Each structure stands twice: as C-alpha cells, then as structure tokens.
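Below is one structure. I have some questions about it.
Left out: one protein chain. Kept in place: all the others.
Entry: subunit A
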Amino acid sequence: MNAIVFDHVSKRFGDVLAVDELSLTIAAGATVALLGPNGAGKSTSIGMLLALSRPTRGTIAVHGRTPERAVLAGEVGAMLQQGELIPELSVRELVELVRRLYPAPLGLAEVLELAGLTELARRRAGGLSGGQAQRVRFALALAGAPRLLLLDEPTAAMDVESRRRFWDSMRAYAAGGRTVLFASHYLAEAEEHADRVIVIAGGRVVADGTAAQIKAGAGGQVVRFALGEQPAAGLDRLPGVTAVEVGAGIATLRTRDTDATLAALYRDTALDVRDLELSGLDEAFLALTGRS
C-alpha cells in the first residue's frame, strides 16, 4: 500500500498559492527527501499530511485514509519546525506523555536511547540547549512507533556531530519497514539519506528520482580546479565531459560521470590538478528550482 498519496492538491493562503496542483505517491517503507528552497511548499505539504490544515483543492491519503483518521489512529509521528516544549516538564515526562497517547508505542528506554536522551532524561525541558530540545522533539515524533514519520527540516539547530547521530537514529528507525519523509534544504542530506528525492519549488514537483538521476537531469555534476598557466586543450575530450569553461586560471568541467572524468584527468593528462572541487546536487538543485 502507498504510505502517501497527494492527488492534485492545492493550498491557498489569501493571495499566495503555497501548493499548486501537487500530485505524488510515496510507497510504504521508503525514505524520501522533500527538497526545496524556503517557501517551496514543504512545510505546508507536511502540515496537510498531519491534518493541521486542509487542502484548498484535491485530496490526500495516508495509508489509504484521510490524514485526520491516520493521525487519530496513531499512524503518524512528526517533528515540526516550530514546537517548543513545556519548560516545567522533564524530558522523561514529555516522552512518556506523548508515548502514552499512542496505541502501540516504543518502550520508553528505547525512545530515549534512539534519540540519545538517556543521560538527559531527568532534565527539565526549560534548561535544554537548542540541539538537545531538537532531540527531544525527535523523540516525541517516534515515541508512538508511527508507521509514517515526517520530519520538517530536522537538523536545522544541530551541530555536525548531532547531525550524524540523528541520521544514524533515523536510519535505525526507518529500517523497521517504516516510511520516512523529511523536508530539507541541505542537499547533501537528501543525497546521503534518502532513497528518493522529490524537488519542489513554487508548490510543484520539479524533479523526482534518485539523487543521481536528478543530477543527470539537471545537466550533470561539476568538477572545478585551479589550472593556472597550464593549457586547457584536451579537457573537452575527457570521458563524460559535456562542457568546459576556463577563466581566471580556473577550469570548470561539466560532466555526466564524475568518476570517469576524474580518473582520466589524473591518468591521461599531465596536468598538475590543484584545489579540486566537486559539486553536484547543489548546482543541479539551483538549476531546477531557479528555472521554475
């Protein structure tokens, strides 16, 4: 069964059309990234999936039911962007509160462990740092063992180490056959952690596929390095390369196959390659969302 179906969904706030005829289907068990710039309609779509708001037009189904019914049945858990905690309650009490509202929750110790909160369990929410509070919100999202987990820019307030641990926990949770949909504008996150990337801009889907497909669809990846005074001749004949630009001593190669291009660059040319940079999804993403 499909975990999520959007069927020609539009959402209008006054004059602003936040979501525009959005149609998409997400299979149960998938981990999907919803990628897009601010204002693309990511949070609005997640809000409608959670029955926090209703579509102006179109229908949404969660496991074949309306979002309202799915939420009441305890099938959905979510980490919203905005969501302060009750400062007078401890981490343990907050997790326990939400856990007990679900019909078949995870164990308390398991939730605390997954979210890395075991040591903080007795702390009052009012005294937590931003990153710690974020972990509590993650704990609240998965406490009820929902089949569908929605995460709206989950790593926004986290440092590098917290991020790494967060994604490890997310993977552990998703591994049980659960569906995860996360919104992000960190492109690397989408590439690294999702089976499928849906790029939206202006409330519409502008690209949908694996990260590699999206990069290819937007004209490939970019390899850039300092060329200095060395000759640029022959760069356009390297495997995979579709375009070459040289300016101010910097060579920029556009390629459909980064690995082949790099291998040939080092093996088949005598160039001294310095300050090598690779970029892919970022530029693909800008091209996609800027175009629409």
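As a convention for this text, a residue touches a chain if its C-beta (ideal position, glycine included) is under 8 Å from a C-beta of that chain, and two chains touch if they have at least 3 such contacts; residues count from 1.
Assume contacts and distances are computed from a predicted model.
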### Message
There's a gap in the complex where one chain should be. From "ABC transporter", "Fe-S cluster assembly protein SufB", "Molybdenum transport system permease" or "Acyl-CoA dehydrogenase family protein", what does UniProt name that chain?
### Response
"ABC transporter"
### Task
Quick one: say which of A:34, A:78 or A:128 touches the chain that got left out.
A:78
### Message
Touch as defined at the start, partner being the missing chain; which of A:57, A:100, A:237 or A:274 qualifies?
### Response
A:100
## Note on the structure
Of A:15, A:88, A:119 or A:161, the residue touching the omitted chain is A:88
### Message
Suppose we count only contacts with the excluded chain; which residues of subunit A make the list?
### Response
50-54, 71-74, 76-78, 80, 82-86, 88-89, 93-94, 96-98, 100-103, 137, 140, 144
